[in-house]
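Have a look at the structure below before the remarks.
Note that one protein chain is taken out, while the other chains of the complex remain in position.
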Amino acid sequence: MVRAYVLLAWTWLRASAQYPASLVLLTLGSFVINGLDVAAIWVIFAHTRTLAGFTLPEVMFLYGTAGVSFALADLLFGNVERLSQHIRAGTFDTMLIRPVSPFVQMAADRFGPHRLGRVAQAVAVLAIALAQLAVPGSRAWMIPLMILCGTAIFAAVFALGGALQFLLTDAPEVANAFTYGGSQLTQYPLSVYGEQLVRGVTFVLPLAFVNWQPSLYVLDRDDPLGLPGWLRFASPVAALVLGGAAALAWRAGLRRYRSTGS
Amino acid sequence: MIKAEELGRTFKVRRAVVHAVRDLSFTVGPGEFVGCLGPNGAGKSTTIKMLTGILAPSAGRVVVAGLDPARKRKALARRIGVVFGQRTTLWWDLPLRDSFELIRLLYKVDRVRFRERLDELCAILDLGDFLKTPVRQLSLGQRMRGDMAAALLHDPDLLVLDEPTIGLDVVSKAGVREFLLRMNAERGTTVLLTTHDLGDIEKLCRRVLLIDHGRLAFDGSVAGLRALAPEETSIEDVVTRLYLSSTPAGSPRIRPLPPAGGPPSGMA
């Protein structure tokens, strides 16, 4: 699996390297476009010292961790969201005749370093946030772990969205709403949202475990909703459960695959 | 090599159930060269897709190279080669040589054997001139030759081709046919192809499967197919007559079209 992914990704990388100018522009563009999110946060904090109880460095920490997780998942698996295009074009059939999982082929298809622009932007924000926060070493160990789990959770959401496209071939937007909606949602402290929504992303679609719950530990904060403290260490469990659900959904979708005419 | 038993596949189109293939039973032995014929929408491509593991059958059983295609798709992929006439299985933006190299790695073909095989295929198919050309810049005839080489690099026991000669000029067509015959004769590769070109059937196939309305309408030799309508002189006329007579007199043969982008009632 990993070997096949690396092979395919490397092939696409070489293909895209034939157009270096376009590559640089796309990478820079993605850096700037995502930078506007930060500009919005900056504008908000030009008017207030705290947002739903969180300071600017804290919100930037939440944004940065969510951003890095999402950008990494997008870099590695984001292309799965183009499944319906491949189904309609009939190119998904050609993936099914190869001795490699179609999920790996989808994820690696058109693998492009321009998505690194988004990773770089999120890493920059996270670095600035960490420089201002002075997180003690005794709690900092959580940061790499939460990014790992967050990436896994977003990757699972991408896979779920892909699986959904086996059924909704004509409506990929529905599936994409979950991935990009999830990314937007986790950029701010969940305490700004309504309580029902927060419970939903804690217990149903566990986006709260991407960054919110582990961040409460890193930032040493009480849960504004008073949810139990052990939840902040539950990210690996959430990632595993959602990953398992995504794998099952993908398999079920593949069984229902109907191909196209001709 | 292939054993299909009461194979069936249904699609739901706007709540109506369409039988693209039903009760299809046939076997293909090792080394055979079989052509699959049938009008547009008869279920040929659906059958091919079930044999190659792309589609899961909704009824019946199929075993290809000793494997269940839907369950052992990846293992099967190493044993068979597949070519679609209407679309390439190569990587659009990569030079042909890079596509081949990638296939070698994906199929885990031994480097030395790959080298020999590639040289052999390049010689037979005359690929040397455009090995460094990206696939998107190839002509259809060149692309088809590249596709066939790609499907045979891992030395499969069975080669499945869906309309391999569609859109090719007479010279390219002859080249493809000669190549297929050679592979079948020299390597003993089993070949199953679908086509609308009766020249393919006459020049290549020792055996013909006629599929219509998702069912097997005829299974036998080309001579046997001719014998179905002895009063006709050319094979075109024989097949035309068979297609026209395949529905009860008076009722239109045209079935409702599936929605755009949705699954068809059968494949062309």
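Chains: A and B, in written order; residue numbering restarts at 1 for each.
Here is the rule we use: a contact is a pair of C-beta atoms (placed from the backbone, for glycine too) under 8 Å apart; a residue touches a chain by one contact, two chains touch by 3 or more.
The rule we apply is simple: contacts and distances are computed from a predicted model.
J.: Could you tell me which of "Phenylacetate-CoA oxygenase", "ABC transporter permease", "5-oxoprolinase subunit PxpB" or "Ferredoxin" is the UniProt name of the chain missing from the displayed complex?
T.: UniProt protein name of the non-displayed chain: "ABC transporter permease".
J.: Relative to the complete complex, which of the depicted chains are touched by the chain excluded from display?
T.: So, spelled out: the chain left out of view touches A.
J.: One chain is left out of this view; which of A:36, A:134 or A:204 touches it in the full complex?
T.: From the options A:36, A:134 or A:204, the contact with the absent chain belongs to A:36.
J.: I'm checking contacts with the chain that's been left out. Which of A:52, A:168 or A:225 qualifies?
T.: Selected residue, touching the omitted chain: A:52.
J.: Need a quick check: the contact residues on chain A for the chain that isn't drawn.
T.: Counting only chain A, the missing chain is touched by 22, 25, 29, 32-33, 36, 39-40, 43-44, 46-52, 181, 184-185, 188, 191-194, 197.
The criterion applied here is as follows: only the chains that are shown with their structure count from here on.
J.: Using CA atom averages as chain centres, what separation in Å is found between chain A and chain B?
T.: Taking the mean C-alpha position of each chain, the two centres sit 40 Å apart.
J.: Provide the residue numbers of chain A that touch chain B in the complex, in ascending order.
T.: 4, 7-8, 11, 14-15, 88, 90-91, 93-94, 96-101, 169-170, 255, 257-262
J.: Mind pulling up the chain B residues that touch chain A in the complex?
T.: 11, 45-46, 49, 52-56, 70, 73-75, 77-78, 80, 82, 84, 86-89, 91, 93-94, 98, 102, 105-107, 258, 261-264, 267-268
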